[in-house]
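Missing here: one protein chain of the complex. Every other protein chain is in place.
Letters are used for the chains, namely A, B and C, taken in the order the chains are written, and counting of residues starts over at 1 for each.
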Amino acid sequence: MYNFKNDYAEGAHPSILNRLIETNLVQQSGYGEDEYGLRAKELLKEKLGNKWATIHFVSGGTQANLLVISSLLRPHEAVISATSGHIYTNEAGAIEAVGHKVIGIATTDGKLKAADIEKVLESYNLKPHVVKPRLVYISNTTEMGTVYSKTELQDLYAQCKANSLLLFLDGARLGHALMAPGSDLLLEDVSRFTDVFYMGATKNGGLLGEAIIFNHSGVGAEFDYIMKQKGALLAKGRLLGVQFLCLFEGELYLKLAQHANLMAAKIAQAIKKEGYHFLSLPQSNQLFPILPMALIQKLTEKYQFYIWQKVDEKEAAVRLITSWATPEDVVDELIQDIRLFAPEGVPVNLS
Amino acid sequence: MYNFKNDYAEGAHPSILNRLIETNLVQQSGYGEDEYGLRAKELLKEKLGNKWATIHFVSGGTQANLLVISSLLRPHEAVISATSGHIYTNEAGAIEAVGHKVIGIATTDGKLKAADIEKVLESYNLKPHVVKPRLVYISNTTEMGTVYSKTELQDLYAQCKANSLLLFLDGARLGHALMAPGSDLLLEDVSRFTDVFYMGATKNGGLLGEAIIFNHSGVGAEFDYIMKQKGALLAKGRLLGVQFLCLFEGELYLKLAQHANLMAAKIAQAIKKEGYHFLSLPQSNQLFPILPMALIQKLTEKYQFYIWQKVDEKEAAVRLITSWATPEDVVDELIQDIRLFAPEGVPVNLS
Amino acid sequence: MYNFKNDYAEGAHPSILNRLIETNLVQQSGYGEDEYGLRAKELLKEKLGNKWATIHFVSGGTQANLLVISSLLRPHEAVISATSGHIYTNEAGAIEAVGHKVIGIATTDGKLKAADIEKVLESYNLKPHVVKPRLVYISNTTEMGTVYSKTELQDLYAQCKANSLLLFLDGARLGHALMAPGSDLLLEDVSRFTDVFYMGATKNGGLLGEAIIFNHSGVGAEFDYIMKQKGALLAKGRLLGVQFLCLFEGELYLKLAQHANLMAAKIAQAIKKEGYHFLSLPQSNQLFPILPMALIQKLTEKYQFYIWQKVDEKEAAVRLITSWATPEDVVDELIQDIRLFAPEGVPVNLS
Partner (left out) sequence: MYNFKNDYAEGAHPSILNRLIETNLVQQSGYGEDEYGLRAKELLKEKLGNKWATIHFVSGGTQANLLVISSLLRPHEAVISATSGHIYTNEAGAIEAVGHKVIGIATTDGKLKAADIEKVLESYNLKPHVVKPRLVYISNTTEMGTVYSKTELQDLYAQCKANSLLLFLDGARLGHALMAPGSDLLLEDVSRFTDVFYMGATKNGGLLGEAIIFNHSGVGAEFDYIMKQKGALLAKGRLLGVQFLCLFEGELYLKLAQHANLMAAKIAQAIKKEGYHFLSLPQSNQLFPILPMALIQKLTEKYQFYIWQKVDEKEAAVRLITSWATPEDVVDELIQDIRLFAPEGVPVNLS
């Protein structure tokens, strides 16, 4: 059974493990002061074209989200998020547990637009009986696999700045967003058009690790205290430092994401050719095709994946995820099986 | 300008002030151990027909809500509420500030039904990535002025018990609910079909004060610690004790609510007669008539009230609230003005 | 049995109750926007000689403490307090419940000195593994009945400013401190030499109420949101507004404290004359005489008070508190009883 459920079913890219072995017995300072991490941060700042950035490495996405938000908000301030946002639904109340309401906005594609923000600001105006919206949380790629264009991000940021809101981008899959076919968004743009964001290694070749980047001086002050307090400051910070150094000293980070995207695009292409539709635009390594139940049934005998949403009695959307580790021959086999297992009478080439 | 904006524009019923004066110099124990409060609690338990109840007096509704919820929930547990619920929108994030997510359910009448609960339980099933729904919060009267029937409350409670959920009723206006014309709900029923609820004095004749009632032994243990910790334990608890004693040793609490309801019913009757509709069923002392903008404009010259919701270019729903202190002659004048100021061509007797 | 346990055993000064009756049916805006409160705030600003002050009325001391501290501190910031400080021992963990460590400093007289602060700053230097001290909490009068001189407060404030610390003064008994015999501290000084403080009415003639004063613009921004969120914003804010207006439009506040102090001084004088010592300097309305157990035993038959601390087998310190409501004849009787009940052989005139 091959697992298309997620992009964290394997360990790490071999070059990361090799680097851990090479550096293993070199004594290093703890708590993020290791030389590998310091070098990785310098490298990242160069790639971002942002010398004012301050960077911290943490273990995972939920941790990154609660650290950033608890660090930046006063008690009465709230977060705006799409209802599909990871913090809104899938973090067991992590943001509320640090004291803040997450205001949800329903979307069709997982992306927030400037108009969404405006609407929230209008409804949260009965001071001081309502929470005060203060930070906008977006994910790129989104939880629906879609990506923001440069213009979309720029517009959203302008709206935030016009309303004294902070813009925070969850980049657990930022590599996949940057390498999405047709994307015009560059890493430098992300650093220019957000206040804070992070780049995930966990889902793109690392054992664990997210690099949190505060783009402007001032924002993110004394963040190390917050990290320590929430249990996020690893004694052996070298584990994170070595990984980010390995991912960013060359182009490994982008290449791994590109591979995942290519594998997904190949699958998406084949699914389209068979005439099936998608719940959301297939743009990155997460696909949400709507398939006949009969086909889904057959596929579950050979592959693991989530049935995401029932559409009607005969169809459901499933989620297929590829990763840096997905072998092309497995992808080819899946494509073949989608064709083979297709029930008769299914519309072809209509999407 | 007469104020129909809320039911807390005046001080307290005169008999309460008199009692404060009579008892003023009698030395009493502090922190809720005064004899007035102790007697009031015994009286209340008798009226509830529930000898296992434990009762605490606090200052206001938001305070009561955050105390009860923080006392009963573990960190990962969440609250289910109508999106019109006071805790969902109008408490500046009080529940999130004590760590808990409030899951919102859109309703048309402000009331939760058993089916709503079921739907939430189905969508919050991806353990441990989602919060765990644990407490259902309802208001009676609701924030839309509607009331629960005995059967509605009983059904909701059964659904809660079947799913290990606690049912918590915000009774900031419970007097008005119990005295709503046609209501079959008795105070004893509220104690039987909820786990915890409170009865508000602030909006029904008191200077301040809500009586929190835990209906079953065990639920609500060590609540006094929580009260102290959240700043809710008044040094001069006698201020609350005297008021509740005064409200409950006779029928004052119910009579004051009845007066408010009667004043509202009279207004509602007149508005219906003029042919206007309502945003929600007029059942208690909060009315949400939909009136022509021209009429609203005229009325604002003589009365204070909230414009609640724009319906279209020509109409809006307004909120009119009566209280124990609303004089009947002002009500009569308002009714006359509604007739007088009615723009020509408005439909009559159609509602 | 007369109660010398505390200064909140009675209701309110009669003039306050009368004012509540006079204003009772005048409709007012809710949530702190009543005209009485607005006028009281203007009056207070005049008395403080501080036009930049922003003032909020809340119900009690624990509430005031947690509101101010949660409003001003970031998550990793901590409070410095004497171990006798109310927040350190007697608020059921209120400050920790809003997320902040209280660093305790042992003192002999309940007062913090500049050197105490320096010592804390030296020991909390292992960034980011320790909390960051950010706010100094003091009480005046202290929990041991002592008072700060103008120079003491000024020095402490200078130390705070030199180290980017906020100084917060808990004035639950500030009236008693200002009126302490020999005190050179004026209300204006408190406003000049702290960042934020409050003046208590609960223990000085009010039914409930503390006036929180932020002395500088900027400090205390959006405090009303925090008040609402923590359940401290009373719907009928007039209850607080009327009381503070009544206490401050003349000299009532100071006169009531003066009476309490005079009654205490009379008792202290008599106790000294009998040759007994005190646990702390008798300066205000809280006395901690060290008395023989035999005498204590006798006194408990006629008076209520706390046995504060055992000294040895034969002696204990007790706490006697007087208030605005303590009648002079009861004081005289107590003094007589202290003389009458004194065991033979007790040293006289040695203190």
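What we mean here is this: contacts are C-beta pairs under 8 Å (C-beta built on N, C-alpha and C of every residue); 3 or more make two chains touch, one makes a residue touch a chain.
None of these values were measured; they are calculated from a predicted model.
Residue A:Thr202 is the one among A:Thr202, A:Asn215 or A:Gln286 that touches the chain missing from this view.
Interface note: of C:Gly11, C:Gly30 or C:Pro75, the residue touching the hidden chain in the full complex is C:Pro75.
Looking at C:Ile16, C:Leu44, C:Leu67 or C:Ala92, the residue that reaches the missing chain in the full complex is C:Ala92.
If you put the hidden chain back, the residue from A:Leu48, A:Leu72 or A:Ala94 that touches it is A:Ala94.
Although one chain is hidden here, its contacts on chain B can still be listed: residues 70-71, 74-76, 98-99, 127-129, 131-132, 222, 224-229, 233. Within the entire complex, the positions of chain A that touch the omitted partner chain are 2-3, 6, 8-12, 14, 17, 20-21, 23-30, 58-67, 91-94, 97, 202-203, 207-208, 225-226, 228-236, 238-239, 325. Contact between chain C and the absent chain runs through residues 75-76, 78, 89-93, 96-97, 99-102, 104, 126, 128-131.
In the analysis below, only the chains that are shown with their structure count from here on.
The chain with its Cα centre farthest from the Cα centre of chain B is A.
No other pair of chains has as many C-beta pairs in contact as B-C.
Separating the centre of chain B from that of chain C, both taken as means of CA atoms, is a distance of 35 Å.
Averaged C-alpha coordinates give centres for chain A and chain C that are 52 Å from one another.
In chain A, the positions touching at least two other chains are 75-76, 99, 128-129, 131.
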